[in-house]
Each structure stands twice: as C-alpha cells, then as structure tokens.
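Here the structure is laid out as structure tokens; the discussion comes afterwards.
The complex is shown incomplete by one protein chain, all other protein chains being positioned as in the whole.
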Amino acid sequence: MANNASGIKKIAINTGGGDAPGLNAVIKAATVAALNRGWEVIGIRDGFNGIFLPENYPDDDGLLKLTYDVVKEITPLGGTILGTTNRGNPMRYPMKDTKGNIVEIDRSDEIMAGFRREKIDALISIGGDGSLYMAHCFAQKGLRVVGVPKTIDNDLEATVITFGFDTARSFATECIDRLHTTARSHRRVMIVEVMGRHAGWIALESGIPSSADVILLPEIPYDINIVADHLQKHFAKGRTHAIVVVAEGAKPAGGDSSVIEREAGKAERLGGAVDRVAAQLKDLIENEIRTVNLGHLLRGGSPTSFDRLTALRFGAAAVRALEEGESGIMVALNPPDVNYVPLDQVSGKMRSVPLDTDVMVTARDLGICFGD
Amino acid sequence: MANNASGIKKIAINTGGGDAPGLNAVIKAATVAALNRGWEVIGIRDGFNGIFLPENYPDDDGLLKLTYDVVKEITPLGGTILGTTNRGNPMRYPMKDTKGNIVEIDRSDEIMAGFRREKIDALISIGGDGSLYMAHCFAQKGLRVVGVPKTIDNDLEATVITFGFDTARSFATECIDRLHTTARSHRRVMIVEVMGRHAGWIALESGIPSSADVILLPEIPYDINIVADHLQKHFAKGRTHAIVVVAEGAKPAGGDSSVIEREAGKAERLGGAVDRVAAQLKDLIENEIRTVNLGHLLRGGSPTSFDRLTALRFGAAAVRALEEGESGIMVALNPPDVNYVPLDQVSGKMRSVPLDTDVMVTARDLGICFGD
Amino acid sequence: MANNASGIKKIAINTGGGDAPGLNAVIKAATVAALNRGWEVIGIRDGFNGIFLPENYPDDDGLLKLTYDVVKEITPLGGTILGTTNRGNPMRYPMKDTKGNIVEIDRSDEIMAGFRREKIDALISIGGDGSLYMAHCFAQKGLRVVGVPKTIDNDLEATVITFGFDTARSFATECIDRLHTTARSHRRVMIVEVMGRHAGWIALESGIPSSADVILLPEIPYDINIVADHLQKHFAKGRTHAIVVVAEGAKPAGGDSSVIEREAGKAERLGGAVDRVAAQLKDLIENEIRTVNLGHLLRGGSPTSFDRLTALRFGAAAVRALEEGESGIMVALNPPDVNYVPLDQVSGKMRSVPLDTDVMVTARDLGICFGD
Partner (left out) sequence: MANNASGIKKIAINTGGGDAPGLNAVIKAATVAALNRGWEVIGIRDGFNGIFLPENYPDDDGLLKLTYDVVKEITPLGGTILGTTNRGNPMRYPMKDTKGNIVEIDRSDEIMAGFRREKIDALISIGGDGSLYMAHCFAQKGLRVVGVPKTIDNDLEATVITFGFDTARSFATECIDRLHTTARSHRRVMIVEVMGRHAGWIALESGIPSSADVILLPEIPYDINIVADHLQKHFAKGRTHAIVVVAEGAKPAGGDSSVIEREAGKAERLGGAVDRVAAQLKDLIENEIRTVNLGHLLRGGSPTSFDRLTALRFGAAAVRALEEGESGIMVALNPPDVNYVPLDQVSGKMRSVPLDTDVMVTARDLGICFGD
C-alpha cells in the first residue's frame, strides 16, 4: 500500500439521498483504508451542503475530520454520521431572486471552489441516482471522484449486490411473521406495503420467506379479480387468514374497470399502493381487510451482517480505485469480484425482477399468486 | 402436590379474544403443573367453539389432548396452539331462524353439557374482558372455573402485571428506533399509532424509551395547537425531526375547533387516531408529515423473557388455585405475590395511567409534550 | 421547575464499575432534566479518572460538556459514552514509591479539589457497590452527591428495580432458546453459565422462560447426585436433551464427595461454575455434555425498552433529588414510586432469591430441579 502513484494526500467523503443501513460502514472502511495509506480524510456534512454552505455550520464549517477514533464504532449504527439531504440539489439550488421569486441556481462552481480551498484531492460520494449524477458532473469538472451506489431497493443494473437491501428484506420478513398471528386470530386479509417503486425485489424476497399468499410487483400488473379469486379459493380450502405483500410501485393491469379505480381514488389521496389494493378488494371478498405500510420502518436500524460486509467492501474498494488513479467511475460488486462502472453508464438502468428467474419459479411452485 | 383435596381428575384449557404473546406459555405451565398432579388435560379449540361445535372439527371433535410432548416447546411461540375466536360469543351465538333471519341464541347449556360429556372437572379460561365474563357465567352455572387475565394494553385494575404488554412495548420501541433514521434524513414529523383504546400504557412506555417528542394518551385530551406549538419550538431549536406517538384511544380536547375536526373527518373514515392527528397538524406546521400504524404488528412475535415468565406464573397459579378448591376467581400477579380476584369484581375496572405517577413525572422532566 | 431552591448551577455525572445496558439512558435523562432546569452539565470520563488525572486526556482534560445534542441519541446505545473503569479506586490508587514499590494512595482530596476547580455544585454518580461507597465518602467530605444504583444481577436490597437486568435476562433467554436446537439434534446435556455471583435472579428468570430442566443458584447449594438422578429420569421418560442453567455463584452442598471435587479441580482452574458442574456430572450420566459461558455476552447490547425506561426514571429522579436539596442518598425504584435511600445503608445488603417466592413456586410446579 506504500506506493501511492495517485499522489493523493487528502480525500473527502459525503452521503446523499435517503437513508440506507450500511452508510456508516462505507464511511468507516473508506476512512480506515485511506488513513492506512497515509491520506487525510474529511467528511462533508449533509450531502454537499457542508462544502458550500459553511455559514450554516457555526461549529465546524460543515466539515468533520474523520479519524480512527471517530469511525471505529460506527459500523453497527443506522443512518449516517455525516447526515444526508434529499433536498437542495446544489446544481438547482432554490434561492430567492430580488423580486422574491424562488429560482434555481447552479452552485456547483462554489462547491468546486470549496474543494480547492480545503485542498481535497478526491471525493468518495455515496448515494443514489441523483447523487451519482452529481458525482459524474464534478468528475467532468475535473474533480477526482469515485461513486459508491446506494439503493435499498436493489434495483441498479450495474451492481449485483448493494447494501441496505438485506436489512430491509429481513425486517420486513420479521414484521410479516408477526402479522400472521393477529391476521389469524381475526381471520383477516392483511395487506402489507413494502418499498420498491420500480422493482419488486423487497416485496418478493420478504414475501416468499414470510409465507405471503399474494405478492404484487411493479413488474407484473395485477388483475384484482384474479387476486380476489385466489383469496376466495384460499379461504374455501379452510385457510384461516391471508397475507398480501404489495410493492410501492405495484399497478393494476389496464383492463381493470374504471369504476373500481374511481372507488380507489379516495384512498389513494391519503395512501399508496396498499390503500388502492384494499379499496379494490373491499367489495370482492368477505373477509375483514387491514393494511400496514412498512415502508417507513425499512430504512432504519442496524445493518445486517451481510449489509455491513457489503458496505465495508464498497468503502475499501473506493479507496483502492482512487489509489489506482480511477475517476468518474462507480465501484460495483459482482460476486465474488469488484469492478468499476463509468458513472455516465449508470443512470436510469434498472434491475427489474426477471419473470423467469429461479426465485420467481420457486414462488410459483409454492402457489403464490401474482395477480396475473 | 400429592394430596389433591380438590378431587380434580381432568381439566380443560381454552383461550379467547385477540392474540397476546404469552398465551402458549400459560397453556404450557397449566398443562405441566396439572400433569405433575396426575390430572388429565384437554385443550378446547377456538374459544368455546371446540366444545359445542364438534361437527366443525372432523379430525378431533374440537378437543386437543395436552401432553408433555405437545406443550414442551410452545413457550417461545406467538399466537395460541388452541386457536382463539373473537366472534361467536356462545351466549349470543348468531343463528338463522326458520324465516332466515339472524337471531342470537344462548348456547351455554350445550357447552355445560359438553363439559359433562367429556367429564371435565374444571376449566382454566384465558382471555380478556369478554372471555372472563363468560367464565364467570359458567362458574355460576356450577362449573369450577379459574380465569387468567389477558390484556396486552395492561389496563386491568385487578392485576399489576399482565403478559403481552412487554412484548408490545418492546417491539414498538424497536420500530420507533428505526423511524428516527428515516424521519431525520427527510426532516419529517413521524406520527406513530400504537394500541391502547382506554389506557395509554403502551404509548407511554414505548414513547419514552424511544425518545418520542410528543405522546398523546386517552387519559389526556390533547389540544392540537399546543402540539403544533411544541413542534415549532422544537424545530426552531435546530432539531432535525420529530416523533409523535399516539395511542389508539387518544382524543382531542373539547375546545378543538369543529373546522379542524371536519377536515379530519375524511381521514378518520379510513384510519384511526393517527390519521386524525395528521389531518389536524397538516396546516399548522411546515414539516412533512408521515404516519405509521404499528397496532397490527404488536400482537405477534415470540414473547419476551418477562412475558413468558409472567404467563408461566399465571398458568401454574391457576392450577394451584383449582387444587386449593377455588372457583369463580381470576389469578392476578401483584409482585412478588399471586392473589385471587373474584370474577364478578373484574369486569369494566380499568387501570388508567395516573397523571402523577413517576413515569409521567419522568416524561415531563424529559420535556415530552402531552398536548395539555 | 423554575424555582430552584437548591442553588445548583452546574452538576457532574460519572459512571463506575462494569458495564450495564442503560447507563447512557441515565446520562441522557439526568442531562436533559438538568438542562431543562437551567443547570450546566459536565461528564467525567472513566469513573473519577477524568477529574483527577487530566494529564491523561490531552484533548479535553477528562471532561465532556453534556449538551442536548450530545445526549439526544444515546438512549439505545450499550456501554457508556463517559467510559468507566473497574480499576484504580481513587481512594486506594496504586502508585510507585521512590523505591519502586507499588503503594496505595488516597487521592480523594485531589478529586474534591477538582470539583472545586470546575465549580461543580453536585455529582450524580452511577455505579455499583464500590462506586456508591465512593459517592458516600465524597458526600461526607461535603460534596452534594446523589447515587444511582447499577447492578445487572438485580441483587441490591434497596431497590426493587434496576436497569441492565432485563436486557441480560432477555438475551440469556434468546441464547438458551438457540441451544435447545443443537442440544436436541445431538441428544446432549448443555450446561449454560450466566452471571450472578451472589444472587440467582438471572439464572432463575432466564432459565424458567427458556425451558431449562435444571437451574443451579447461589441460594441453593446443589447435590450433584440429585441433579444426575433428575437427568437420568428425564432421559428415561424419552426426552431428547437437557438444559442446565448455572449461576456464576452456584456451589455444591457440603456433602459432595471430595473425590469429585478433586476431579473438578482441573476444570476450575480454567473456568468457573459451569466447568465444575460439567466435571462433576461427567461420570454420573451417559449423555454427551457441552458447556457455554454466556456471562461475557450479557453486559452488552442495546438496553430493552424496560431497562431504558428504568434508567431514564433513575436519571430524572436523581436530578429531582438534587433540586430538593438531597445529598448522600441513592435513588431507588419501588414500583410505582421513587424513594431515596441513605448511601450508608446501601452497601453489602443483598437481595437474594427468597426460596418461597412465587417465581420459585412456579419453577417447582414446572418440574425444574434445583439440586436440592
């Protein structure tokens, strides 16, 4: 590790977008791996805010010096010690003009100036689609940048493994385990929403292990009549209760009657996919229906062993990539190997659930209904 | 234990009402303690259904012989191996008359006949208010009956300790821990509903340990303006997010404007207390609001160590009470002792949160707002 | 809270002795309750070291200013953010004399000077027997001191409730749950050691909920032949495996043959109670024996909901006690109330398991063997 052809002396780390369990583990591994190479490490608070809005941080100018003592115990902690932000894209930063109108200003040059002012040689930027796009822009402006992908939905084509997903899937499974008991004693249909706007991985991989009877995915538009029919046969066989797992992005197939849709409309204004399904099912089956939205619960908590390991691998790989002179790339894990993907090839490429993948075949073998 | 003055040779056990973690531990302890006294033990399926609707149980006539092997491993399991029912009070059992109208029939004599037919000397009946009232009725008809109280809300005056409450409080705390992370990264107010229709114990004893900022209880009608004011000051001090814990039975104080109430109306039709609070708060604060209803998640899962112990104590105490010749009583735990409470003195006596109890004083010292 | 007759402006908090889950919750509640009264709050690092060994703390002189931001998220964290020490009683502090011999020096006057130098008006000292004794000494020297009891073993007579115990009991129960599976598939006797040098509360209240077959307590000297006999009958009845839970302080009854004792000697040199029991049992039963010492695992981890609540109550009560002008006392919880116990009446008064308490009666009803 002694030979540092990269010439790097000081790096910065930031985290952007929504939370995902494992962010702190990436920070720890990147920090320790960099310190072990003799580099200095700075954390930027709240996305990029810490570097261009120092006035908001009277105590520390928005920067946190990352030492071994600061990071040594953070691996098991949820959230991110650097803070994050899902507002205020610095390239379209909302400001008031002289007439009091809100206008969007590109403040990326101020951020570049901040990096020069702090003598930061390179940036490790951990985040989702938006953050990685910003990383790409800074790379094009000349900053050395390595991205680390963060997608709790596991829906990024460029990397087979991400962190956060296993924690989300595990806690969803635990929650659905618990719902069985109360659903059973009240002979209910319990409809459970989990994250997954574009891809149904969490719904699928928490629904199968938790013995769901129906799973509705963004990848398979559902016919509510098929779902109702499945549930009726289910109860006719003497089953006591049913669990329906619904991904955030599940949508009815085109053929659904507009009447039902209208009925569902009121529900949707307050809720999401789970309320729509409940409203649609209400008149089609006799059993009591209850809904639970687990979405908010799945981003928190201590990362699982697997997510910690994945996150630590990402953090260490990002430092190695910088050492090797890489920039404008994202580290990815395609087991058992690490590889680098150009940042401009990452954006917008989704990893959906392939309908013929073995996990789907297993679900069909178990008699799970997908509404198709 | 050899000297069984009670003359009991065979007992039955049943479970009624909604689920509570620990039911199986009561069944285990009662079964083992009875078997150790040389008694035979029978479980009745689904409340009282198993004893008067044998035709519904083609396999086993609705009765499950309870042996050591059947119960040895059930302590950690959620739910109840006997099933429960929250329908079909056998004293007002819904049946069709000759004209096809649904009428309510008192079938308790059939149940008494069932006990005689099965040569059951005594019954241990585990359940809530409704089940204990039925137990009382059977006691008055001459059956030897000992009740075991089941109230996950911890709201029964007659017993200081109940089972299920600690599991509910613990899992609620764990869930709220997780909500902090996502609330923080989106700078949200997260409103969380927990069980507690008449008493706020779960809200209070999960809200304090999980660092809630506001807790709304059935015992303290809340003024939404006071809540909004508290939250505004909270954010003005630089706090990143807020957690509001709402008991199922929380109600606004009389003075709340009817306009807000009407606004909240729509929400209420779909949801409960949590939706009302969200609708009321929406126009009073700037931060994004999200709601989670944890109620359905809190009745399931493996009972905590404490709930198992409490449930085992109840089960063993019920057998000792029968051995001592008791009937028409409920066992209660008032630490460190067990005592017996006449069943006719149990019903309808709630244990509310006393507003000056030390737990409330602690909450006030921590700056928690109760909307008063 | 505005009226502060106590005249206090600044308090200090420290933690002493071994870890217990909940220490951080005490620190949080005491800090917030004090800040809400307008007091300043200082944490002393590593027991009393931070106040008399500033040279060891080049960064902060051994003192940590406790603000709302420092404590707001610490309730769920195991350990103590202030550090602790189970060495270096400052009243018998080991130092080298001029000849190089280690001698013990009373440095309490230096600590008193430290309190004066820092203008600390009062101390909240959280700790076990040793720490509370030191608190008592400082009270006698004129410092205003309120103690908070810390005993994971739950063995202090002066307080019915302590923090840490529920977390220890819960995790021990979870571990023993897991041991059943492997014990069963190998038809083993699994001997499990848990903490409890003088009192068997953890052994009793984790052993009963986890379906232990034998529990050995400090309070009941065991006859190994009775244990072996119980296990033989157990297997003769067709049981597949057995779990023996042993408290750290469990001792054989006087009548045990010295031969077995000698045999056990070798084991003891390496291990503790669990190795002694294993060595004694080895020749008396046929089944394979394995041992696990859970002791080290039970002090860590996030505190349970119950332990957090208890710890928060202690912290808030300590501040109220200071506000009321108390000193030289320890806060205690005797549900549902708080009371104050003079520190000079606390030391050495154990709360053993009463042999006729209801929990013991339950255990006997369940057929658990205590070796007596």
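The first chain written gets the first letter, and so on, giving A, B and C; residue counts start at 1 in each chain.
Keep in mind that, in the parts below, a residue touches a chain if its C-beta (ideal position, glycine included) is under 8 Å from a C-beta of that chain, and two chains touch if they have at least 3 such contacts.
Predicted model, so just to flag it, every value in this text is computed and none were measured.
Here is the thing to keep in mind: the chain we left out touches A, C in the whole complex. For the chain left out of this panel, the touching residue among A:I208, A:L294 or A:L322 is A:I208. Contact with the omitted chain, checked across A:D153, A:D166 or A:E219, is made by A:D166. For the chain left out of this panel, the touching residue among C:D121, C:D177 or C:E248 is C:D177.
Among A:K150, A:H230 or A:R313, only A:R313 touches the chain left out of the display.
Counting the whole complex, the residues of chain C in touch with the unshown chain are 18-19, 78-80, 83-86, 171, 175, 177-182, 184-186, 190, 266-267, 270-271, 275, 290, 292-293, 296-301. Against the chain not displayed here, chain A makes contact via residues 25, 29, 32-33, 36, 72-73, 75-76, 160, 166, 169-170, 172-174, 177, 180, 205-206, 208-211, 304-306, 308-309, 312-313, 316-317, 319-320, 333, 335-338, 354, 357-359, 361-362, 365-367.
In this text, only the chains that are shown with their structure count from here on.
For the pair chain A and chain B, the CA-based superposition corresponds to a rotation of 180 degrees in steps of 5. Centroids of chain B and chain C (each the mean of its C-alpha atoms) stand 32 Å apart.
Within chain C, not a single residue touches two or more of the remaining chains.
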